[in-house]
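Left out: one protein chain. Kept in place: all the others.
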Amino acid sequence: MTDLLRITGLHLSLPDLNRKPLIGAAPRIHILKGVDFAIAKGEIVGIVGGSGSGKSTLARTLVRLLEPSAGTIHFDGQDISHLSEAALRPLRRRFQMIFQDPMSSLNPRHTVAQIIEGPLALHDVANPSDRMREALDAVGLGQRFATRHPHQMSGGQRQRVGIARAIALRPDFIVADEIVSGLDVSSQAQVLSLLERLVADLGLTLAFISHDLSVIRRLCNRIIVLDKGVIVENAPSAEVFDTPKAAATRELLASILLPEVGADWQT
Amino acid sequence: MADARALVHRRAGLRLWLSAGWIALVAAAALLAPWIAPHDPLAQDLFLGRLPPFWMEGTEPGYWLGTDSLGRDVLSRILHGARIALIVAVIAGTLTCLIGATLGLLAGFLRGWVDLVISRLIDIWMAFPPVLFSILLIAVLGPGLTSIIIAIVVIDWTRFARVVRAEAMAQGAMDYVASARVAGRTRIGTMLREILPNVLPTIVVLLTLEMGIAVIVEAILSFVNLSISTDDPTWGGMIAEGRTSVHQAWWVLVFPLVTLFLTVLAFSQLGEGLKDRYDPVLQ
Partner (left out) sequence: MSFLQVTNLSARIKGSDHRLLRGVSLTVEAGEVRGLVGESGAGKSMIGKAILGILPRAIEITGGSILLNGTELLTLSPAERRRLIGASTALIPQDPLTALNPSRRIGPQITDRLVDILGWSRSAADARATELLDEVQITDPTRVLRAYPHELSGGMRQRILIASAFAAEPKLIIADEPTTALDVTVQKQILKLIATMQARHGTALLFVTHDLGVVAKVCQKISVLYGGLVVEDTTAEAYFTGPAHAYSRALLAATPKYTNPEASLLPIPDAVIAAVQADVDAYDRRVP
């Protein structure tokens, strides 16, 4: 198998604007401190961690919304770590992101059709409205949703629009950042099984970021555990659940509340 | 939900129609003043001085809202005054909006040094006392319509710039902007296609407020005799003249004042009404 994405020695620090002195630069906080991993074509990798682990920052760095302070990101053999926005543009069609909060990630004053067609038009895709309709069908939303605005839909429906926007470009790689954490249980199950089906049908490679190991267990072949900006575990799913090695993994496992009376309460 | 929304909608509709109706009336007066005004607004007749409005004793037919101390017809002067008021409102309002909103949008979305320069400029600008600033400006430029418009634009663009900047900054932090970047949209493209539609409702509300403010500013400058030549009737000029004889002829002061008040109110309500009616997020 070939690696679609390869990350080596990734560091990222951002200025801490809360502690910016009156004059001069703000002190920088180190969020990612040397992260190495690779994702093979067709793999579904779960990236898990508690709050402050740096998982969302990592998600944004993978699609180059953020530029790494050190280290490299290779996408399909090409180093994209420091490419300019203009140089990245043609590549952008190939890696997409689905965001955590579907309300804020969909432009409230655009219709669903505009939201999905926007990226298609940017990449000169032929027949954008056909592709938009196809994508709506693929995520199980009828054509009648095309003219709606985001606030006229439920959370689950909005997140499906987010997925439709990402897959309409027919990318190779998708980063999904906590995409079900704001949804109801039933929408969560729906969105996950939808994603599972699409990944299989379209042969996508997926990085699925979440704080919830239960959700990741269902979807992913391999799990990467992130703690304070470092990878503490990177192993096949079954192994992570059966023989967790890192303390952070055990803590995340212990924090899961199973829907069963008694079983795991007194740990 | 449906019914609660319908209620809001009806109220919004009424507000929109009342304010748009009044402004249409003022606009009609401005356009048609020479034909519909019953008298020449400048014609003086000392024998017809201080005639009261039509429902009081001692009126003269045809002078519906009475006359001022020089015998000029108040109604005709109000109708002609609408011209200056409206020209100032539309031209000054639009120019202020274009300049202020553009700078605000650039500062709020692009951030960095653009924001630094524009924000400091706004800070410095706002430290000038506006009334003195405008009087000073007109003293330099000389009185006249153009000077008034320039004064309003120069002073009030910061109002737009500040609000639009804050709004653009808040919108810029939303994930739909990040999503546009992931899709490969350029910075300017994102600003125009993603951010602008979201700050537009705010801009419309500010624009109509500004039109109302422009009418007031013109009136104030007329009041202190810094506006158009004293011959042309303006609402502010009429209020200034009416003030001196308020005890003998209150109507000379009150009618232009009420017209001014209603027009400014209508402008501010128009913006809110338009927003309630046409903003897709509120539908």
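Note that the chains are named A and B in the order they appear, and that numbering of residues resets to 1 at the start of each chain.
The working rule: a contact is a pair of C-beta atoms (placed from the backbone, for glycine too) under 8 Å apart; a residue touches a chain by one contact, two chains touch by 3 or more.
Bear in mind the structure is a predicted one, so any value in this text is a computation, not a measurement.
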Among A:T2, A:T147 or A:S214, exactly one should touch the missing chain; which is it?
A:S214
On subunit A, where is the contact patch with the chain that was removed from view?
50-52, 155, 184-190, 192-193, 211-215, 217-218, 241, 251-252, 254-262, 265
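As a working rule, only the chains that are shown with their structure count from here on.
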Can you work out the whole-Å distance between the CA centroids of subunit A and subunit B?
48
Where on subunit B does subunit A make contact in their complex?
174-176, 178-187, 189, 193-194, 197-198, 200, 279-281, 283
Contacting residues of subunit A [partner subunit B, same complex]
60, 63, 65, 85, 88-90, 92-93, 95-97, 99-101, 104-110, 118-119, 122-123, 149, 151-152, 165, 169
